[in-house]
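Of the protein chains in this complex, all but one are displayed in their positions.
Every chain is named by a letter (A, B and C) in the order it is written, and numbering of its residues begins at 1.
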Amino acid sequence: MAKDAVTIRVQSEDFDPGVETQRLHEADPTVGAVATFLGLVRAHPQEDGAVTTMTLEHYPGMTEKALAAIVDEARRRWPLTAVTVIHRVGPLAVGDRIVFVGCASSHRAAAFAACEFLMDYLKTRAPFWKKETTASGETRWVKARASDEERALRW
Amino acid sequence: MAKDAVTIRVQSEDFDPGVETQRLHEADPTVGAVATFLGLVRAHPQEDGAVTTMTLEHYPGMTEKALAAIVDEARRRWPLTAVTVIHRVGPLAVGDRIVFVGCASSHRAAAFAACEFLMDYLKTRAPFWKKETTASGETRWVKARASDEERALRW
Amino acid sequence: MALSIKYFARVRDALGTSGETLAWNATWQTVDDLRQALCARGGAWAETLSREEIHCARNQQIAAWNDPIADGDEIAFFPPVTGG
Partner (left out) sequence: MALSIKYFARVRDALGTSGETLAWNATWQTVDDLRQALCARGGAWAETLSREEIHCARNQQIAAWNDPIADGDEIAFFPPVTGG
């Protein structure tokens, strides 16, 4: 995989999943499979205090290194022709895009596995933190979930 | 999941993965995760006789029923807010989109699992057949792969 | 009444026809009885309709070889699927 087939971006701006999906395969005719994941700020209808906004904080400098290390590990494990990881930072509203991970490969098994692996590792090893603001204006840091750690340990 | 949150299309026209991804989440603020798969006609650089075109045949009537049954099974197994399956038929060239599967859910584990399940079942249970045309004009029916059957039996 | 028979992909190419209408025969009990009757035509029919190499659908649903058959059914024979 050419070095330029890896895209890692940490940005406050929105991104376009359609454009990113197209970029993952258009340059390489051997790509037969593109698996993608899109994470969004979601409403929690059952929970106390509806979330209105979410603020994503990160550790500039370390974030990019951590994502690059995670992508390198995925490329070591699976034959990938292209990988894209985009993560937004700053204030976001319900329905906004947070994260995009896309993996292109000749075959679907590698594309699927690498995409899920990247999300599991990103969730537990990349220095991002979410702070929620409820309708009443209260803010709270999102707690890490043990289930995310368990998922990351599967690989 | 509302019935209209299921989209199943069998068509000769191309589709837009970006538009389909957006449709999977824009109507429902509880969606936190969208997993998608895009399958493309790929070049086989190592094999004898480069593929120039691919023709997708199907069994009209049965195809739609088979895809609906596969989607119903996915919805029975995982909590999904929306599912889209699009499969093209007719002549296609290297690099052309063949299939799109997208699953939306509150959480990523369900979205990933359902998306991969749908592809594995579609590959082994939906009546589509691929015929390749090589550069010399020769045509050959693509052979079913035992590995696809094995993957479908995992679920 | 009658049976509507359909052939797809490699099976259709080998038989040279995409389908036919066949008069109902009351001795047929399973889809495999129909398959054997078609094989009895010999030549490409016998070669192509080996049950190890093809699948069958009855009324647009995948069928097992010992599934019952009935007058008016739509029966299809085709190779293992390769979509996606």
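Keep in mind that, in the parts below, a residue touches a chain if its C-beta (ideal position, glycine included) is under 8 Å from a C-beta of that chain, and two chains touch if they have at least 3 such contacts.
The structure displayed is predicted, hence computed values, not measured ones.
Partner chains of the missing chain, restricted to those shown and counted over the full complex, are A.
Seen across the whole complex, the unshown chain contacts subunit A at 39, 56-59, 61-62, 65-66, 87, 98-99, 119, 122-131, 141-144.
Just so it is clear, only the chains that are shown with their structure count from here on.
Distance from the centre of subunit B peaks at C, each centre being the average of the chain's Cα atoms.
Distance between subunit B and subunit C, defined via averaged C-alpha coordinates, is recorded as 26 Å.
Subunit A and subunit C have CA centres that are 48 Å apart. Touching of two or more other chains is recorded for residues 84 of subunit C. Residue positions of subunit B touching 2 or more other chains: 39, 119.
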